[in-house]
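Working notes, beginning with the structure itself.
The other protein chains are all here in position, but one chain of the complex has been omitted.
Letters A, B and C name the chains as they come in the text, with residue numbers starting at 1 for each one.
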Amino acid sequence: MDLLRSSVLSLIVFLPVVGSIIVALMPKEKEDLIKKFAIWWSLIPLLLTIWVAIDYAMNFMHGNQMAYQVKLAWIPSIGVNYHVGADGLSVPLLFLTALLTTLGLYYSARVIRKRVKEFFLLFLLLSTGMFGVFVSLDLILFYVFWEIGLVPMYFLIGIWGNPKDRPQYAAIKFFLYTLAGSIFMLLAMIGVYLSTGTFDILQAAQTGVWTNAPMFATLSFWAFFIAFAIKVPSFPFHTWLPDAHTAAPTAGSVILAGVLLKLGAYGILRVLLSLFPGQFAQFGWIVAALGVIGIVYGAFVSLAQTDLKRLIAYSSVSHMGYIMLGIGAVAVALNMKGTEGAAESAAMAFNGASLQMFMHGIITGALFFLVGVVYERAHTRDLKVFGGLSAVVPVYYATMMFAGFASLGLPGLAGFWAEFFTFRGAFGIVPWLAVIGVIGIVITAAYILYRIIQSLFLGEYDPKRWTHWTTVFGEHADGPTDMALFEKVTLWPLVILMIILGLWPTPLLMYFNEAATNILSNLHF
Amino acid sequence: MNVLEILRLLAPEFILLITGFAVIGVDLARRRQDEGKTAATVAVMGLLLAALASVWLYLGHPGEIVLFTMAIDVYGLFFKTAAFIGVALVIIASVNFMAGRSKYLGEFYALLVFAALAISVVVSASNLILIYIGIEFLSITSYILAGFLRGDKRSEEAAIKYFLYGASAGAILLFGLSILYGVTGTTDLATIGDLLLRSRSAHWLGLVALMMALAGIGYKASLVPFHQWAPDTYDGAPTPVSAFLSTASKAAGFAVLGRVILTAFPQLQPDWTQILGAIAVLTMFLGNLTALKQKSVKRMLAYSSIGQAGYILLGLVAVNQSGNFGGMNGLMIYLFGYIFTNVGAFLLLLAIEQKSGGSTDISQFKGLATRSPALALIMAMFMLSLAGVPPTVGFLGKFYVFAAVMNQQMLVLGALAAVNTIIAAFYYLNVIRHMYFSESEVEGGVMASRGLMTVLVVNAVMVLAIGIFAQFFMTWVNNSVSMIIANGF
Amino acid sequence: MSESIFNLTWLIPLPTALAFFAIILFANPKKRLSSKIAVGGVIIAWILSWAVAIMFFVNPEFTEQPFDLAVPWIPMGNIVFHMGVAVDAVTAGMLFMVGFVLTMIFIYSTGYMSFPGHLDPEKYPDAAKEGLDPRYSRFFAYISLFATGMLGLVVADNLLMLFIFWEIMGLCSYLLIGFWFDKSYPDPKQITPKAAGLKAFLTTRVGDVLFMMGLIFLFIHAGDLNFQNIFANQEFLHELSTTTVNLPFFGAVTWAGLISMLIFWGAIGKSAQFPLHVWLPDAMEGPTPVSALIHAATMVSAGVYLIVRMSPLFSAAAHGGSGVMMFVAFIGAFTALFAATIAVAQKDIKKVLAYSTISQLGYMFAALGIGAWVAAIIHLLIHAFFKSLLFMGSGSVIHGVHHGHEHAHAHGHGEGGHEEYFDPQDMFNMGGLLKRMPITGWTFIIGGASLSAFPLITAGFWSKDEILAHAWADGHMAVYWTLAAGAFLTAFYTFRQIFLTFFGSPRTEAAEHAPESVRSMTWPLVALAFFALFGGFVAVPVDFPVVGGLASDFLAKLMEMQGEFYGLHVAPARFDWTPALISMTLALSGIVVAWLVYGWKPLKAKQSDPLRRWLGPVYTVLENKYYFDELYYFIAVRPTLWLASFFYLFDRGVIDRIVNWVGAFNRWLARTLRRWIDEYIIDGAVNGVGLVTTWTGAVVRLIQTGQAQNYLLILLLSVVILLLLIPFGS
Partner (left out) sequence: MTVPLSWYLIFATALFSLGFFGVLSRRNAVAVLMGVELMLNAVNVNLVAFWRYLTPTDLSGQIFVVFVFTVAAAEAAVGLALMISIYRTRKTINVEEINALKH
């Protein structure tokens, strides 16, 4: 048991690499073998993450310390360690990553037809980068995984992107954008070392970074923040996102929206909040303001879209705004230590932000899968050519309804709790910004119902409006065909999660709440 | 110091000397039979032997000055080892390529061996005279190598340009050295350092000498504004030679620059920090921005290697006493990794040229991933390493260099370097883009000879290994630095 | 015993929820089965809720300490939020009404939905053949889910849970209004079901968002949302009503005032009060059972229920000197009159009822505004009975007329034929239906009488009279006279409707051939008619002459006792002849006027509404609902869409350029390098890189000439420059 505990995180992180190496050794022609292997292999990390979640809940709750810590010297001369560990914040995100990876592989096994081997190889590799970021407690390790996640996604977008959406441009843009952020983050990390003498996040947090040199502290803060804000992406660094999401293959978009965006938010909570509480408190309002702008702006822009996938991409900008708002509120609350209610509002905001990370993961993941469902059949995403599908493809309609209403924050579905907690926190700390942010809720409802539901499903189905239908497997079809079994298998777990967590978020929330209380108490709240 | 001792300390040099002549001899014997394979083997053997010898010396942590002119210290030995390995790789890879392109294969390999010898002399030269001789030795062998493909206009042009530029730069260097001698009355670097330290009056004359020396040494390291020969020569010279020039010979340039500046001009640090800083920024920007435009991958690599020189120089700019981020160790690990990456990248062009008959146009790379995945993967790794993506060695080097810069709190310099990393990433990714995203225009896979393939694999493995098992190499580098930092600086 | 019954409370919302999932997951293909499941579920819910309600009615002592059963649900920071169910007098009353009405309407729907009248048989042959709506099962799934929402809302013991079910009802309302999403009309200006659904959801969403803000502020201050905990805690309410917050434009307002105002906006949205009333009339696009259920009996009255629940807070705010109660009274009274005026000029049988619903809800809010929350809740219950009755009656009428229309065409002698559109809901296409469909007719008349508060014998009279009596007794004269005027109009438009529909002679073939509806539709009418008549006898003032002695007022008593627990002291209005007589006279005179206009000389076919002659332009204004839809289109919808597209252009055109570092370049070079712009204008990055490369290209061409001697010259120059730099060295 202890052996497993000490190795489980490393297993989760590196098993996908092993998997991709094995895939690399397989002959290119054995596509079915490759697909099956990749899917089954990806189940191992999934099971491990589930085990971690259960074990953590049973044995490590209320410990206020990183569980499953492993610390091996990597570059001892400069104190760079392979230091991994998990707490309430990372455990659910690990599960999310594993789940979406498996589903993505399973879905892609049916729809990816060219260069299969490379796809599955890269997809496994990608998950390593994401797992790594969520568990690494050493800045350099964090950076390494951060960049490793970048490369496979660059390939996924570039190779399997839909030629109409200029995937090569999108891929380069995505890569350069993130690199531009992260390279300065690297400089800031070095700065952290120079000031604290360690790359270890926990130690650095204890010693405090650039406490003597506020100028450097501010600079490093912004370097980190911009890197994370680009990844999130926060307004105004979001413009890579619509292109990347639109161009990427379905599973790629799912991972991109479901997990990669979370890396940024996670980084803010894990690194920025613990290393630069002073600066964060000082500039927290900017973060919150950016979040609010993102919410409203993203919602409005989504309302203007007629391309389904691009719409959902922009909706991500809006939804990630909630996270930024929540985090910003937490930061501002650091200034209000002592004022009654500040502490619990901060906890609520923290919960809201982290809940949104997870919920947006499953909801937008599902939405992108659903885009894939219609795109694989109609080969267009132009909302103007659809209508009345509700009568023709009821299962698809129902699934989309669940995802859509979850996304607009309907109580009883997953999205609501994230929004509720975020606003509960934000109203307690930055009420005016929260008031503006509330506009976003209404606009969100508008674009989900008016753009997606109405133009896809309602109205009278007119077979003459769009004629290039095929089945999901590419055979010719006279009209839209309802979801195939594999699509149901991909989507329904997510829908079920939405419903369960919507009615009873506690199983998820207890982790985040644990993390919130711990991290905030470490900030001497 | 008796003869045996000298022999021991100069073992690598002697080995190379013997190897060089041995190669010619062997070649004379069996040129007709096997198109220089034996010669190449002998050369490689000799080089590896020399490398072993220098490692063996290294383990003894020597610190002697041999014959008043050669400082046999870990600093020099590090560069020797690196350079020998680099040259050896070049030779292995070029066997198949050179065969049929030239009749004088023996001379070719011999010249490479002698070039290695020149490098090993120059990196441990601690005396103005030997520095000059060593640099000229290296230059002259390089001229011949660059122009080795007789009857090939490009090769000849590369050679003549290199020659004219090198000769003039050498003359300027020499003028500088003469002034230095005039100011101090000695030709020994360490003594010069002490004298300059004592007499403040010699300050500005010392600077004059430094500036002129900079021109003469900087051109070897292809630093802007002394870089202009480089693109044409790298482009025109036979690809193995370009690989050699852009790595081993460049490393030698940096080694000399480091030794001269740190032993002879430590007290001028405020001055040369600014100047070298400016030069580094110029080098990075010019190299990277011009590389953006290139259509020929070979020429793109030529410019990129100029840009890389900029990063490497940062290590020297930010040199300081700190044990971890002293700057010089950044410079050295960067160079060490860079040798493998860039040699690999250039040599991979051999395969492309074989296929395309000389052209290294970017279009030749289109769809390479589907035609010959292995080569594409290796090339992608080299590109990512050059772009500085972890966990490759390129990242490690950049990390240490940047760390030194930050350590000296040269924030602007750091920021500019960061910006350059982003620009550079664009054209490195561009190669990957063509290899993986585009449909191929030419049919059929790209064949790589066994020798070439082994070299490429070795390089690729090293690119990853150094990055991942960084500690092993870093301890080595740090020790090598400790010596030069200790004396004089 | 009674405790054990109350312990069943948490089960009440479950059967319908299970029915919902059962239908969407399994029973969907089998239509009859689906409807059976749904009805079964709702009947169980009905039995449970009546068990609980009656148990509470017979043990009034529970008002001392209402039942509450809560379990820890969600960890929030260091506290744990509890969810649970509570039963007090208000809940019991609501459960009694909701359970019953739900069941009636479910049964009614089985009949109503078995006629896909809106579909032409050519397009949906099988639907026409089996005589069931093509999405029959889906309908029952939706209303089951709605039933869950309503029952859950009623039993919820905390505001958050209430809000959750509140929103779920909103969802169902959206789904059911747009149920016939493929329906479209020849007249493009007429709103389609799908648009109506969207409109309803978004309009209410505006209110809901404010509601959520209020909820969150209350949560922030109370640290809890359980009704009993918050409202039994007087000092907390007092503290809330004394601490103030500074707002722009409003200055310092008490937190109690702010919170209750925000929550009230939620009610405004849900209960379609002015100015958010616009969605309810269009919601009539939904199937009639939906109108009866959601838009008359239950969901819209949930707004009133919410304010009743919150009334301790409101009164606290009023004590704190906040004007929120006055605002509530104003909105209520104004809406009551305003909607009534519109109802006068409608020709669509359901639209009339829709506006009357808005107006009646206005009465309730007015009552709440003047603190007569008992009268409000009782009017809510009774209104639910007779208004659902009226709606279902109208649905039955529509069915009949529609059948008649089909029949007429089937026998060839239809006027006009298919090409010209026949509106089965237009009252001017009806007339004389009392003979054709007696049960529907008489029950409808009973409902109408109750709605227009026909004295003494109808329930509506007692409940409405209670409100008016309170307004008079507490001296809210403005409110009283507004409501009284409303009462007159109510009576008028109700009987206008009755006369137009049921009396006189049929004005169309369709009306002539309209058959009576099936039993599953008529029986619920009868059942509801019973309550429409006698339901009022639960709240007759004791001091009312004669009747007061006979009837009981136990419900009112119960409510007042319950009020004590929440610290609400509501004295029953002392009976006073003046207001009673005034309101009676007004109601009766309304009926009389209606008879004079429409009953005395019934309209002929194709004859237009005489009111149009007499009122002239006013009639047009009323007919167009004071042009509120147009107004909102211009001040809300247009700007939003415009903003959206503007922001999108902004995003592509500006931010995408500025953010990536070279974007600035291209505008600078745009003039000089036309070609590049044309090639790359679309995006910033490649564009910028392109420009940089040309730019560097120029530089390279300048320095990398390939001329060895230029190189050497530059070498020399740079050395010279370096040397010249020396003097500037340190």
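Operating definition for what follows: contacts are C-beta pairs under 8 Å (C-beta built on N, C-alpha and C of every residue); 3 or more make two chains touch, one makes a residue touch a chain.
In this text the structure is predicted, and so the values were computed from the model without any measurement.
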Subject >> Visible chains that the absent chain touches, using the contact criterion stated earlier >> reply: B, C
Subject >> Residue of B:72, B:158 or B:425 touching the missing chain in the full complex >> reply: B:158
Subject >> Which of B:16, B:87, B:121 or B:179 contacts the chain that the document leaves out >> reply: B:179
Original post:
Which of these, C:65, C:234, C:505 or C:709, touches the one chain of the complex that we don't see?
Top reply: C:709
Subject >> Contact set of chain C toward the excluded chain (per top definition) >> reply: 697, 700-701, 704-709, 712-713, 716
**OP:** Go through chain B and note every residue touching the omitted chain.
**Re:** 128-129, 132-133, 136, 140, 143-144, 147, 150-151, 153-154, 156-161, 163-164, 167-168, 170-172, 174-175, 178-179, 181-182, 185-187, 231-232, 235-236
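By our rule, only the chains that are shown with their structure count from here on.
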**OP:** Mind checking the centre-to-centre distance between chain A and chain B? Centres are C-alpha means, answer in whole Å.
**Re:** 43
Subject >> chain B: positions in contact with at least two other chains >> reply: 426
Original post:
Which positions of chain A touch chain C when the two form their complex?
Top reply: 169, 172-173, 176-177, 180, 236-239, 243, 297, 300-305, 341, 343-345, 347-348, 351, 388, 390-391, 394, 398, 405, 410-412, 416-417, 420-421, 423-424, 427-428, 435, 438, 441-443, 445-446, 449-450, 454, 457-461, 504-506, 509-510, 513, 516-517
Original post:
Mind pulling up the chain C residues that touch chain B in the complex?
Top reply: 689, 692-694, 696-697, 699-700, 703-704, 706, 708-712, 714-715, 718-719, 722-723, 725-727, 729-730
Subject >> Sites on chain B touched by chain A in the complex >> reply: 323-325, 369-370, 384, 389-391, 395, 399, 402-403, 406-407, 411, 414-415, 418, 421-422, 425-426, 429-430, 433, 436-438, 470-471, 474-475, 478
